[in-house]
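What you see is the complex with one protein chain gone and the rest in place.
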Amino acid sequence: MIQEFLAGSLIYWLIAILFLLGIYGILDNNNFMKKLMAMNIMQVAVILFFLVLGQKSGGTLPIMIGHDNNVDLYINPLPHALMLTAIVVSLSTTGVALALLMRIQDHYGEIEEDDILRRMNK
Amino acid sequence: MNRGFGSIVLDTSFRVLVPFTLVYGIYVLVHGEYSPGGGFQAGALLAVGVVLARLVQGREAAFNIKGTTALIVAGIGTFIYGAIGFSTILFGGKFLEYGKLPFKVHDPAELHALGMLGIEIGVTICVMATIVGILDALTRGEDLS
Partner (left out) sequence: MKKISLLLIIIMAGMYFYAAVGLPLIGDANSAPNTHVAPRYIEKSYEETASPNMVTAVLADYRGYDTLGETTVIFIAGLATFLILSTAPSKKKEEEGGDNK
């Protein structure tokens, strides 16, 4: 029972904890840079979740060995292909977010949320 | 990042490290259909070579891509991808149907491998130039001071 839980679905709980850490960081931090880092943690949790869904026990990397195309021999290649692009896209969107943060820093001289909101409403 | 770090240990290890990084990047690109690898990873590895040169030797490094040039190169990479997609329409297929490419091969499936290699070259160029361009844009402010 406990072994089945540890091997079968504990990783979902760990991924949920990682995701919730990201959400808590976004909600609770006041600094935009820390919010961006928490968002990246959330993104990593989503990527891990997709990769975990493609696992098969007894399967190896989705690269053909010889000409053996037995389905049980390889893990699912689809989540890997999807997440490969997601990682690179997350890199470039992080670049855009950093550029926006630099503009905010140029304009206000700080990246603290509550100060900026107060000065915007003035 | 304007001046680089400029210590002798960094300069020497940089000279050893960067050629191997670039060669490994090209290996990952052209061998991407037979082993783990592909366009995105090769682009990241090639970008690591350029970024290392930028970090160690500064903006005046001999091995450097300027920001505007990097953007143009990224556009060329995306264009290669799209051009291969449209060229298969010219040869009578659908968009990105590699089976209609006009090469002589033993097995029709190898046309697909050739088409995949072509678009992965485009992806590699785009990813490499975009990473270098983002680094260049983010560190430009330091040069003005």
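Each chain gets a letter, A and B, in the order it is written, and its residues are counted from 1.
Everything that follows uses one rule, which is that contacts are C-beta pairs under 8 Å (C-beta built on N, C-alpha and C of every residue); 3 or more make two chains touch, one makes a residue touch a chain.
Predicted model only: the values in this text are computed from it and were never measured.
Chemist: Provide the residue numbers of chain B that touch the chain removed from this figure.
Modeler: These residues of chain B touch the chain that is not shown: 32-39, 67-68, 70-71, 74-75, 77-78, 81-82, 85, 95-96, 98, 107, 109-110, 112-113, 115-116, 119-120, 122-123, 126-127, 129-130, 133-134, 137-138, 140-141, 144-145.
Chemist: Please give every residue of chain A in contact with the chain that is not shown.
Modeler: That gives, for chain A, the contact residues 4, 7-9, 11-13, 16-17, 19-20, 23-24, 27-28, 52-59, 62-64, 67, 69, 71-72, 74, 76-81, 84-85, 88-89, 92-93, 95-96, 98-100, 102-103, 106-107.
Everything below uses one rule, namely that only the chains that are shown with their structure count from here on.
Chemist: Report, in whole Å, the distance between the mean C-alpha point of chain A and the mean C-alpha point of chain B.
Modeler: 24
Chemist: State the interface residues of chain A toward chain B in the complex, per the touch definition above.
Modeler: 61, 63, 84-85, 87-88, 91-92, 95, 98-99, 102
Chemist: Along chain B, where are the residues that touch chain A in the complex?
Modeler: Within the complex, chain B touches chain A at residues 34-36, 38, 40-41, 43-44, 127, 130-131, 134, 137-138, 141.
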